[in-house]
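Can you read through this structure? Questions will come right after.
The complex is shown incomplete by one protein chain, all other protein chains being positioned as in the whole.
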Amino acid sequence: MIIVMSKNATKQEIDNVERKLTDLGFKTHPITGEVKTVIGAIGDKRALNTVNISTMPGVESLVPIMKPFKLAGRELRHEPTVADIGGVRIGGPEITVIAGPCAIESEESFIETAKKVREAGASILRGGAFKPRSSPYSFQGLEEEGLKIMARAREATGMKIVTEVVDTRDVEMVASYVDMIQIGARNMQNFRLLHEVGLTSKPVLLKRGLAATIEEWLMAAEYIMAAGNEDIILCERGIRTYETSTRNTIDISAIPVIKELSHLPIIVDPSHAAGSWKYVGALSKGAIAAGADGLIIEVHIDPPNALSDGPQSLRPGKFAQLMDEFRPVAEAVGRSMGAR
Amino acid sequence: MIIVMSKNATKQEIDNVERKLTDLGFKTHPITGEVKTVIGAIGDKRALNTVNISTMPGVESLVPIMKPFKLAGRELRHEPTVADIGGVRIGGPEITVIAGPCAIESEESFIETAKKVREAGASILRGGAFKPRSSPYSFQGLEEEGLKIMARAREATGMKIVTEVVDTRDVEMVASYVDMIQIGARNMQNFRLLHEVGLTSKPVLLKRGLAATIEEWLMAAEYIMAAGNEDIILCERGIRTYETSTRNTIDISAIPVIKELSHLPIIVDPSHAAGSWKYVGALSKGAIAAGADGLIIEVHIDPPNALSDGPQSLRPGKFAQLMDEFRPVAEAVGRSMGAR
Amino acid sequence: MIIVMSKNATKQEIDNVERKLTDLGFKTHPITGEVKTVIGAIGDKRALNTVNISTMPGVESLVPIMKPFKLAGRELRHEPTVADIGGVRIGGPEITVIAGPCAIESEESFIETAKKVREAGASILRGGAFKPRSSPYSFQGLEEEGLKIMARAREATGMKIVTEVVDTRDVEMVASYVDMIQIGARNMQNFRLLHEVGLTSKPVLLKRGLAATIEEWLMAAEYIMAAGNEDIILCERGIRTYETSTRNTIDISAIPVIKELSHLPIIVDPSHAAGSWKYVGALSKGAIAAGADGLIIEVHIDPPNALSDGPQSLRPGKFAQLMDEFRPVAEAVGRSMGAR
Partner (left out) sequence: MIIVMSKNATKQEIDNVERKLTDLGFKTHPITGEVKTVIGAIGDKRALNTVNISTMPGVESLVPIMKPFKLAGRELRHEPTVADIGGVRIGGPEITVIAGPCAIESEESFIETAKKVREAGASILRGGAFKPRSSPYSFQGLEEEGLKIMARAREATGMKIVTEVVDTRDVEMVASYVDMIQIGARNMQNFRLLHEVGLTSKPVLLKRGLAATIEEWLMAAEYIMAAGNEDIILCERGIRTYETSTRNTIDISAIPVIKELSHLPIIVDPSHAAGSWKYVGALSKGAIAAGADGLIIEVHIDPPNALSDGPQSLRPGKFAQLMDEFRPVAEAVGRSMGAR
């Protein structure tokens, strides 16, 4: 850590900061420039949890040198993590595709969709039972009944299942049904919920917050890992910018940045990023080519009658066609798409 | 609602959309331009919860004409709401000031701070018992013990108390201690938590999300109101932008926009917006002059040793001096600051 | 165009707006809802250049139905434009690669770089002679001497050359040397400069502004086209967001959006988007797979001694290796990379 003293800092103030740092166990290295003094401090930053160096008189700013995430970072664990979702792997040589409708609406339509996305090559089935909707007047999901339908779809197709949890009170129940638990973008900094899913033994699909930095996202992963659950799959789903021609702006550069900073696998959600099914093909191919470990795509058998997110849902036929188009892209970057 | 058909839409597609709208109870008014047809549709938009017009063939986009919020909007309720926090009013002629430390750290320091901010003119006491910290390794709050300290500070000073709740499981317990419940920025779209505080009878201080639009913010208020609780105070606390010289960018224009769209009172949090105590004075005066109904300001008796948010905390002496400076600004816009 | 009247608009106000629109040659279609009236208006929007309907009493807002760009849009010209840069085509089946250093520093190093990028498969050579640097104390370019070096590099390699112009006074001179003129991100709304390059007969590489919407970008193209020059190549180079782990956030979704709205070709600049050579490979592959028509990449023979943008420059060897990696990605989406 580097402490930058303001140009008006007195010798007394500089000495006070050094003394405080020494008391906290840091080794200090002051460097006196022509205008400002900076102090290098070596030691365990956690000692700073109880003190605010930056508010001491004469201090201008603090420059951290080490990243704040430990478990999620590459420093302690060099090898990429390959997550195992009941036998389906994310982060290995294969591109893993998760597909299904935004919300589970009925058993019949859900299982029909499941069979179709399975046939097209998806290996994990998505579906919302608890929907975080921006209006209280919109459809909020079938709740536990939806989870039962998911479980039956798993039986019918052999796929693994993933659903979002939105309330700490539901975590245990949801974990008892599904193979992977999703934390949605709006809950990426719902720290209690992160802690709670960290106590389960199910892999966690952690979506990036609507306007979360990559560092905040990795700190959210750190919360889950600090609670004991290390099977985390990051999911880029577009960030909020000033541009309105897509619902969000997909941050494709997050893929190589995450690969550099973290050992965790990363997949991409082109459906929520774009907000329109028309762009899902282009964004998916871009994500695979940029190094993503997988995709999560919304598919609905009848988008005009979808209870949620119809505009961004692909029909099964279009999804199958795109899966065929993804295959050569995956191969061009040394990956595969799995058997169909 | 206006449905814009694409320029390639066929007559058949236009007819299908009109028929679907008519079936849903809308009255339709097609307008045929030289390039595109648009269809005006009059009726109850809630009928659209089960159908996605925008995914029907030939449809380019939907343009909503009415705002999606009903209870939080000015359409049904013209008069401004004045919230009553155990006798302290927010939204009336007086500027209400909430002050206190970021986190409750000990009974002694908290009550000392309370007495000082009370003396300077604050009428509501803030303090965090459950802290949403971006690192799992940071101080997370004293939890229920903190609430007990708050209650004793209320007794000692006569102030009202407000604290943040972060977990649906804690809502009832928190509501039993405090006079007002805070929903933090990171939980603005934690819809389960919004619903849960909507079931209590305590006023809710609803912070704007880190990157929430004003419409999303009012829809969050709508969630609480739809659950039965209509005492909501909005709190602008800065939004996320590309600018890094302040922690967030305070959106002062949200004040007149909210006053136009909603009947709810709005206060401003200059401490979290700026991220530095140095700017709190300027931003507070700007907020009052722009029409805010109150302020929430972080004050700590010893910022360098604060367990959370030290850099943005004012010392009590500086806070008292600023309160004196706020008074003439409030009066310049026809408000008052209350007796000291 | 749709005019939304406010809920308090009087009949008189509605009549006034209709009458004004009729006077301007519009056919009007009022639709009276339960709360608000909207007026559909069919006609030539250019009539509105002399009047502001939106400021008439009782008007809440205007909703445009048609896009504001005509020449750059797909409405008048359905077929994709293939730009011709002295024989090198952009927008056809081949992925075109532009490469070279940020700034031209010396003839020797520039020609050496040119030969190496040519050998690796690039067909157009980039190099800055007029540099828009954010500090007045940084190297500003060799100006006309730089253009002469570029011309000699063209002779030596057979490549086409592109450079940025930053001043209306230089346009004619720059156009006399190069095969394509670049408008940089900072000048995307320098409308005089756009007009001036629109008067030349050289193709224009139009970079997206740092925080420009896609609509503003196409309106900048419209400026050039309205002056008579229709050979425009759009260049996505990352937009400004809150994320700081890359210099800008590449907006890969701009590729399919532009393909839908416009007939103009679009290339991607991964070097400026990322700000670091480490991410150039991943972003380039992502761009090709998402449908880009080309790339513009910074290559320098000695990045540590580059006078500008060293951190994002690739060494020629790394560039050649990446070009080999791009080839299968291009083929996976039905494109080719040209002979090497």
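Order of writing sets the chain letters: A, B and C. Residues in each chain are counted from 1.
By definition in this document, a contact is a pair of C-beta atoms (placed from the backbone, for glycine too) under 8 Å apart; a residue touches a chain by one contact, two chains touch by 3 or more.
Quantities reported herein were computed from a predicted structural model and do not represent experimental measurements.
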Among the displayed chains, the hidden one touches A, B, C
Sole touch to the unshown chain from B:Ile250, B:Leu264, B:Ile297 or B:Met323: residue B:Ile250
Contacting the left-out chain: of B:Ala41, B:Ala211, B:Cys235 or B:Ile297, that is B:Ala211
Only one of C:Leu261, C:Ala282 or C:Ala306 touches the unshown chain, namely C:Ala306
Chain B residues touching the chain left out here are 211, 213-215, 239, 241-246, 249-257, 260-261, 273-274, 278-279, 281-283, 285-291, 325, 328-329, 331-333
Note that chain C touches the chain not displayed via residues 46, 49-56, 68, 132-139, 166-169, 186-187, 189-192, 195, 209-211, 216, 219, 222-223, 226-227, 240, 277, 303-307, 310-311, 313
In the full complex, chain A touches the hidden chain through residues 2, 4, 7, 29, 31-36, 38, 40, 42, 63, 65-66, 75, 211, 240-242, 244
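Following the convention adopted for this analysis, only the chains that are shown with their structure count from here on.
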The assertion on chain A/chain C checks that the Cα superposition rotation, as a multiple of 5 degrees, is 180
Comparing each chain's Cα average against the average over all protein Cα atoms, the nearest is chain A
Interface of copies chain B and chain C: same or different residues on the two sides (over or under half shared)? same
So the chain most remote from chain B by C-alpha centre is C
The distance between the C-alpha centres of chain A and chain B, rounded to whole Å, is 26
The distance between the C-alpha centres of chain B and chain C, rounded to whole Å, is 39
In chain C, the residues touching two or more other chains are 211, 241-242, 244
